[in-house]
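Below is one structure, written out as structure tokens; the observations come after it.
Only a single protein chain was left out; the remaining protein chains are all shown in position.
Note that the chains take the letters A and B in the order they are written out, and that residue 1 is the start of every chain.
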Amino acid sequence: MSLLGEDIMTEEGEFVINIGPQHPSTHGVLHLKVWLDGEMIKKVQPHLGYIHRSIEKMSESLSYRNFIYATSRMDYLSAHINNQACALCVEKGLQVEVPPRAQIIRILMAELTRLSSHQLWWGCTGLDLGAVTPFFYAFREREAVLAIMEESCGARLTQNYCVPGGVMYDIHPNFQNRVKDVIKQIKSKFQEYDDILSGNVIFEQRTKGVGYLSPEDAVSFGCTGPTARGSGVSCDVRKWFPYDGYEKVQFKEILETGGDCYARYMVRMAEMKQSVYIIEQLIDHIPEGDFQAKTKAVIKLPKGEFYQRVETARGELGVYIVSDGAASPYRIKYRSPNFSNLSALGHMATGSKIGDLVAIMATIDLVIPDVDR
Amino acid sequence: MFLKEYFGTIFRSVRSLLKGMKLTGYYFTHPKEIHTEEYPDNRATLQMFDRFKGEVVMPHDDNNEHRCTGCQACEIACPNGTIKIITKQELQPDGKKKKAIDTFVYHLELCTMCNLCVVACPSDAIVMAQTFEHSVYDKKQLKKVLNKPGSKIMEGVE
Partner (left out) sequence: MSLFLEISFSAMANGLHNWLAGSISNATLVSVTEMAIAGVSLLLFLVPLCFFLGYMERKVAAFMQIRLGPNRVGPKGTLQIVADTVKLLFKEGLTPNASDKFLFNLAPIIVVVTSMLAMAPIAFAKNFQIWDINIGVLYVSAISSLAVIGILMAGWSSYNKYSLLGAMRSGAQIVSYELSVGLSLISIVILTGSLRMSDIVASQADGWWIIKGHIPVIISFVIFLIASTAEINRAPFDLAEAEQELTAGFHTEYSGMKFAMFLLAEYINLFIVSAIAATLFLGGWMPFHLGNWSFFNNVMDYIPGSLWFMGKTFLIIFIIMQFRWTFPRLRVDQLLTLEWKYLLPISMVNVIIVTMMAIFGWHL
């Protein structure tokens, strides 16, 4: 029988716990090695690779039409936006013009994806902080959004709706009506979100001033998306490098200056409203025309390098394709937002408590398959 | 001043907590808002969306005829080797030989429902079915042959 205290410490006399890879609040198989001093965190070290599927390497043996579907499995909550990024990159190489109808459909789907992703995130944030009920309220609306996806794209999560040149098939005839209904429902529920979580004093206490990330650090860690915008770094790809006609759409880039968990939370809450605003603008103005540009049966990109960035629900996703002129890419690299955002976790969590670590993880909204790819 | 702040904090906190309890209380007293989908019980009435991608099937008409020419475009389009097409040479009435499918093997366990094969097929021989209850006890049962025994290609499909 061993007495506690003798060998529960490491040789250096440190108290180390392993959070994950199976842990309720790491949202997948993230493994964090945490050095503790009582409740205080001295150091956090993420260990990756538990769900590495070598999507990048695999894509090198697939044709330009076929590699897109695999990106749905990276950041599965922004599956459509990932697909869009790949399609855009291939289109850049081919220099095809995407028909306006396809562009608008893509934007609509992307904003719906962002909405559903943020709804899931909202529920999970509540869950991580110990409030179970918001999760179910979030899923009620998310379910409605996913029904739109299912009706038009045929799948709820891994839609594979974007193809080089446009979208795979036209929207469902019922699409516009359903979207309008869902938007109405969602708008009426925002107040509930505030009542049960945002305004709650315990929630404010748990998030305000927790996990501070200064703008300088956000930039140097390469954070993007709401994580960086919560620190006041303007980095919305839709504004800075518009794609698929985002330049014609009106919306605000949400910036908060707090840099703490609460600021990141507020950025996402406001982004949901912006997404709703974008969808409302476009839903009645889907132009007629083709939903797909004509492309050759076998796509071959010219020799060269192509890079395309998009704004997923978590930040900037970059697709980098090197082509040697063959029918499949020579090399593919994804710049995934979660990987960079995760790298700031240790910096943010040092000096805070275990409960804060969970709050920080929740508000940088990690999706582990995107970190590992 | 200090006291005012102190009690102000308490007052605001209690109010925010009561707001949350009002919401949960509302849902507790309004069972109509329940969103549970009682899945196995509503099987009879469950309607899947007509585009839902459940599995790849090959429709046959009443004469046990399908539209597949055995061109293998779907096999090439599939990103993960789900489809294997075994062809044979069939003797035509006019004495010429023609390529036709012998077996269309479809591995449901590998399929990602990406729809690329359906889009690639030049003669619309395969479609997505809306079935979704695919679980079986033995993995071997997931390997399916899509063309029915004794079926042949429809007249006029090239």
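In this text, a contact is a pair of C-beta atoms (placed from the backbone, for glycine too) under 8 Å apart; a residue touches a chain by one contact, two chains touch by 3 or more.
Keep in mind that what you see is a predicted model, and the values were worked out from it rather than measured.
Across the complete structure, the visible chains that the omitted chain touches are A, B.
Of the listed residues A:121, A:161, A:203 or A:221, the one in contact with the hidden chain in the full complex is A:203. Within chain B, the residues in touch with the undisplayed chain are 10, 17, 20-21, 23-25, 27-28, 31, 33-36, 38.
For chain A, the residues in touch with the chain missing from this view are 1-2, 4, 8, 15, 17, 23-25, 39, 126-133, 135-137, 140, 196-197, 200, 202-203, 205-206, 353-358.
Basically, only the chains that are shown with their structure count from here on.
Per-chain Cα centroids separate chain A from chain B by 24 Å.
Residues 62, 65-67, 69-70, 133, 140, 143, 147, 150-155, 158, 160, 163, 168-169, 172, 192, 195-197, 199-202 of chain A touch chain B in their complex. Chain contact summary for the complex, chain B toward chain A: residues 12-13, 16-17, 19-20, 22-24, 35, 49, 51-53, 77-79, 112-116, 119, 128.
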